[in-house]
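Missing here is one protein chain; the remaining ones are kept as they sit in the complex.
Let's look at chain A:
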Amino acid sequence: MTDFSRLGVVAIRDGVAKGDFKAVEVAEALNARVSAAKALNAFIVETPEKAIEAAQAVDADRAAGKPLGKMAGVPIGMKDLFCTEGVQTTAASHILEGFVPTYESTVSANLWKAGAGMLGKLNLDQFAMGSSNETSYFGNVISPWRRNDGSTAALAPGGSSGGSSSAIAARLCPAATGTDTGGSIRQPAAFVGISGIKPTYGRCSRWGVVAFASSLDQAGPMARDVRDCAIMLEAMAGFDPKDSTSLDLPVPAWEAGLNSDLKGKRIGIPKEYRLDGIDEDIAKMWDNGISWLKDAGAEIVDISLPHTQYALPAYYIIAPAEASSNLARYDGVRFGLRDLPEGAGLQDMYAATRAAGFGEEVRRRIMIGTYVLSAGFYDAYYTQAQKVRALIARDFENAWASCDLILAPTAPSAAFGLGEKNADPLSMYLNDVFAVPASLAGLPAMSVPGGLSKDGLPLGLQIIGKALDEQSVLNAGLAIEQRSGFTAEAGEWW
C-alpha cells in the first residue's frame, strides 16, 4: 500500500490523474497524519471534511472525464493568515479568535480552483510577526527536527510560516501556503529542510490575506522539492483586480520551464553577506552551493550589495510602521475580540481590547511603528528608511549588470531551540538578516536545502533573482537540489 505521506505534489497529482489511487485515499491518509501529530501544534484548526470534499470533487471530475486542475487531488495546509470562507481565520491572534470570514482569499480560492483540498489552518507567528513561531496565541509550533546529540530539546520551526514548515517536514502535508514579509517563507523552509519561494512582489494577490506590512507581504508555496513549489506557485499566482498592487501579467508555465542546466547564467556572491564570525556550517554549505552551481554550468562572480547592513534596520522601521496602521482595524467595534469593561467608553474599549487581543511582539511592533510615524520622528525614521529601501533596490539593480542570480545563505544559523531567543528581540530580528534585502526590493527569492549542520539540522541556501524571473530562481534551486543529495528527514518522535 502506498504511503501517501511520502508523495509530493507531482506524485499525488499524477497518481490521481492516472488512476493509481483516488484523491480521497490521499486525503484520508493525510487527515489521519494531521490528527495524530497534535504534539507539533502545527494546525490551529483541522478541516478533514474540507480535504475529503475537495478530493471527492476531483475523483468525480476524473470519473466524468473532465480536465483536472494543476493541484488536483493534492491536500495542502493553509497558513492561518489567509481568510477562508466559513473556517475560522485568526492570524494566530486572540483578537481574531473565533473570526469566521464570509469570503475566501484570492490565493486560497485559486488553489481550490486548481483542485487542491484543505487539511486545516496552519499555525504561525501572531500576525506573521516573528521568526520562531513563538508569538502565536495558540502556542508555539514545534519542529519535527531534533539535534543529533540525542537531545529532545524542542526546536523552532522558524517563522512566521512555522506551522507550514513543520507540517511539511513532518509529512503531514505535501505542501502548504506561506507568506513572506521579511523571510517568513524562506527562513522556516531552511530550518526544516524543505523548499519555499517568495515570488516577485505583486505575483500573488494580497486580497483576503490578513495584512502585516502591505508593501512587503507576498504569498508563496512551501513544499518538499522545487518542482512542487513551481506547480503550486503557478496555481497561486495571477492578476487580481481586487489588489491594486497585483501585477497584470500572465502566469508563466514555471513547471514546464524547469531546466537545471545553468550554462550562460552568472551567479553573484555578495561579499557583504559573508559576515564576520559567520557560522562555520553556514560558510561550508554556501561554498558547497557555489560548487554545485558551477557544476551545473553557471559562472560565479563576486558582487557587492553595499547597503546590505542597513536593510534590517530599514525593514524594522517600514514593516512596523505599516503594521501599526494595518492593525488599527482590530478595535473591537465590528468583529473579533471586544473587551468592554463595566462603564467603559470608546477609548477604554479600544485600550482594553487591544491590550488583551494582541500579544507582546505585536504590541511591540505597533509601538515601534506608531513611534516612527509620529510628528517630529517621521523624517528621521520613516523617510530615511524609505531612502535606504530605494538604495537597497538600486544595489540589486547594479548587481544585475554583472550577474543573473544571487546565491547566499537563507539564515545565519540552523534552527535554534524554543525559548532561546525570545528574551532578546534583537537577536531574533537578526535571524532575518539575509532574507530582508530581497523583501525590501520586492525580488523573487527561494530557499532550498543545502545540507546539515554539525548538529544534524537542516540549513538553507537562498537564491535571489531579478524581478519577474522566478524561472531562473527555480532552475537554480533545481540544480542545487539535484546535486546536494539532501535526503535527511526528521525522525517521527511525536
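One rule holds in what follows: a contact is a pair of C-beta atoms (placed from the backbone, for glycine too) under 8 Å apart; a residue touches a chain by one contact, two chains touch by 3 or more; residues count from 1.
Throughout what follows, contacts and distances are computed from a predicted model.
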item	value
Which of "Cytochrome c-type biogenesis protein", "Bifunctional metallophosphatase/5'-nucleotidase", "Amino acid/amide ABC transporter membrane protein 1, HAAT family" or "Aspartyl/glutamyl-tRNA(Asn/Gln) amidotransferase subunit B" matches, in UniProt, the chain that is not displayed	"Aspartyl/glutamyl-tRNA(Asn/Gln) amidotransferase subunit B"
Chain not shown: contacting residue from A:Arg206, A:Arg365 or A:Lys466	A:Arg206
Touching the absent chain when the full complex is considered, from A:Thr2, A:Gln56, A:Asn148 or A:Ser214	A:Ser214
Sole residue of A:Tyr382, A:Phe416, A:Tyr429 or A:Phe486 that reaches the chain not shown, by the stated touch rule	A:Tyr382
Of A:Ser325, A:Gln384 or A:Ser484, the residue in touch with the unshown chain	A:Ser325
Touch list for chain A against the chain that is not drawn	82-83, 89, 91, 96, 99, 101-103, 105, 206-211, 213-215, 241-245, 321-322, 324-325, 327-329, 331, 333-335, 346-347, 350, 370, 373-375, 378, 382
